[in-house]
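Shown here: the complex without one of its protein chains, the others still in place.
Which chain is which? They are A and B, in the order written, and residues in each are numbered from 1.
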Amino acid sequence: MAFVLQQLINALALGSIYALMAIGLAIIFGILRLINFAHGELLMIGPFFVLVLTLVGVPFGLAVPIAVVLAGIVGIIMERLAYRPLRGAPDVSLLLTSLGVSIFLQNITIMFFGGQSRAFSGPAFLDQRLPVMQNVGISTIDVVIFATAMVLVTLFSLFVTRTMLGISMRASAENLLAAQLIGINIGRVIMVAFIIGAGMASVAGILYGMRIGKIDPLLGFIPLLKAFVATVIGGFGSIPGAVLGAYVLGFLEILLAGSLPSGFTAYRDAIIFALLIVVLLVRPQGILGSGETERV
Amino acid sequence: MTIERAQVLNGVVLLALLAVFVFAMGLVQNDYYVKIVMLIGMNVILAVSLTITSGFTGVFSLGQIGFMAIGAYTSALMTIPPAAKPQALLPGLPGWLSNLDLVRSLAGVLSGAGLAAEQAAAIAGPLALVVAALAGALLAAGVAVLVGIPLMRLSGHYVAVATLGFLVIVNAIALNLDSVTRGARGLGSIPALSRIWIVYVFAAITVYAVWRIRSSPFGRAMLAQRENVAAAQAMGVDILRTRLLAFVVGAFFSATAGALWAHMVTAVAPNAFYFIYTVNVIVMIVVGGMGSVTGAVIGAVLLTLIPELLRGLEGGATIGPIKLPLLFGLSNIILAVGFVLVMIYRRTGLMGNRELPLFWPAARTTATPAPPVQAPAPLSSKEVIAPTTDS
Partner (left out) sequence: MSSTNGRDGMLRIDNLSVYYGGIQALKDVSLHLETGELLAIIGANGAGKTTLLRTLSGVLKARSGSIRFEGKELTRLSPFDIVALGIAHSPEGRQLFGGLTVLENLKLGAVQRTDRAAIEQDLARTFELFPVLKERRLQRAGTLSGGEQQMLAIGRALMARPRLLLLDEPSLGLAPLLVERIFGVIARLKAERVTLLLVEQNARMALNVADRAYVMETGRIKLRGTAAELAANPEVERAYLGG
């Protein structure tokens, strides 16, 4: 029982990280039809910014919001320099360009920090365990991750349902042509989408870095792919679907980790991607999807 | 002079030039330059393979390097001498494979067939490489069929990520199937069987094969469905079969490149066949022109030489042509920036869809089929072409 609870919290924490990534991916894809491969790097620069800031003496609590803002700026620059000039280009071009941006960001980080992992941790209290039950301790960090995600997702929800800018963003992700025709300021919507996406990704990165205790320039690659799997499972083109898919994926991963014979646990990721392929074949629109698919 | 005869003449001239080049290169002593030249040849194979897999069909596969890995590992396991792959080290290998010493076995077969010992030994090396490469390529092709049948139905974004997932799966297997691949440490002691002439024979065959396919009805079908799937279907093109063929052919040749690579570097490890190499090859064909075999060749040459030149700027130790991209970032940064600029300003690359017209104008290959004329379809929400003056 205690074990189950622990795994449940694990799954929620993992799912939360994926959810924060997946929302950004889903919005940007919805509006621009761009799978932003560089989104993984937006996750990675979060903790690296925090690292740099704390190294120059900024207290952790201040470093985090500054890092998030910086990540948002990187997101805006990314959009302006690399993606905006390609507005209207075929989807393949956008995808390829995002690969280029991704490699660029990875290597800039390598150039400054070297390729190896570095230790990364938050304030000490996060490493402690809450003695909730006799024998099981729940990691504080996992609770923090889940709580943060819930807060951010809720705020995001309010934003896209209660503000005109947020509603415009949902509208643009649904039907870009109509959004233009009614006079939505698409440039601004895209900028906000990137800010939100980058912000959430960098938060995810900081939390993720703290959870695994180390960061490296390629930190974002696998979470990016997992976030993509999440959006596919949940329903491509659906933002709630992205969040749902993220938690489903989190649970699946923990389930697999727990139930696979020990020789196979390393294959967990491979199995997840095999699962992605299966989903794409069997139910490409995912759980909540909007039938966005093109099949041949 | 008919087009066909002009083409044949062009081919012969090119082959002659290639032979001269290879012979001249054979005289070069510097090991580093030899390896660079071989690497160019291998990248040509990879670039041309990606051209047929993705460039012609427009179906972007990011998993190509996974097939290269299959070719590399398979061929390595066949040629590594038994002393270096004992059961103790690689318990997962079937007995016959552990005991297989391909080079020596072939030498034995050849002398048994009547050749003198030295001749047999001399031929056995290249022959072993060819056999091993083919084995790897066939295995890769088989995997490509299995993977391709489900994946080739999907469209743009899905296929890209699904094939990237395939790459991750291959990487995961290489990292974890210790009993066969030795995991992260990889396999060493691969006999250095690659020679410039062997590499370029493979490259020439690859270029020729893809060129022929391009000119064939299959090639036209591929290009047609890149322009417009619906129209191509209406014209009777079997989309799935076309894409699958492109995918499998690309996988086959990518695997041969992997085998050649393994026998040049004499060691294979999972991190050599991962994301960065994938992007390198993509950059090659984008710069060269995605729909063009000539473009792929040009792109491969440029994108092999330029990083080497740039690497000199990094000031770190370069271990010959063996890339350690994770440690040195600058050349990748420059390439990434260059790539993004190409995407923004000249997306069609150097050649676009065109092939280099060879000596006789009459020998120009068939142009891309013009997309069928149709009444403009109503704009869907995806096709908006907005001016960029909004704030």
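Basically, a contact is a pair of C-beta atoms (placed from the backbone, for glycine too) under 8 Å apart; a residue touches a chain by one contact, two chains touch by 3 or more.
Note that this is a predicted model, so its numbers are computed, not measured.
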- Task: Kindly state which of the options A:Ile182, A:Ile222, A:Leu255 or A:Val278 is in contact with the chain not pictured.
- Result: A:Ile182
- Per the touch definition above, residue among A:Leu70, A:Ile110, A:Leu126 or A:Ala171 touching the missing chain: A:Ala171
- Task: Using the touch rule from the top, list residues of subunit A that touch the missing partner.
- Result: 164, 167-168, 170-171, 174-175, 177-187, 238, 290
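Following the convention adopted for this analysis, only the chains that are shown with their structure count from here on.
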- Which integer distance in Å separates the CA centroid of subunit A from that of subunit B? 32
- Given the complex, residues on subunit B that touch subunit A span 58, 60, 150-158, 160-162, 164-166, 168-169, 172-173, 175-176, 229, 233, 239-240, 243, 275-276, 279, 282-283, 286, 326-330, 332-333, 335-337, 339-340, 343-344, 347, 379-386, 388, 390-391
- What residues on subunit A touch subunit B, complex-wise? 29, 33, 35, 81-82, 84-89, 91-93, 95-97, 99-101, 103-104, 106-111, 114-115, 174-178, 180, 185-188, 218, 221-222, 225, 228-229, 232, 266-267, 269-270, 273-274, 276-277, 280-281, 284, 293-296
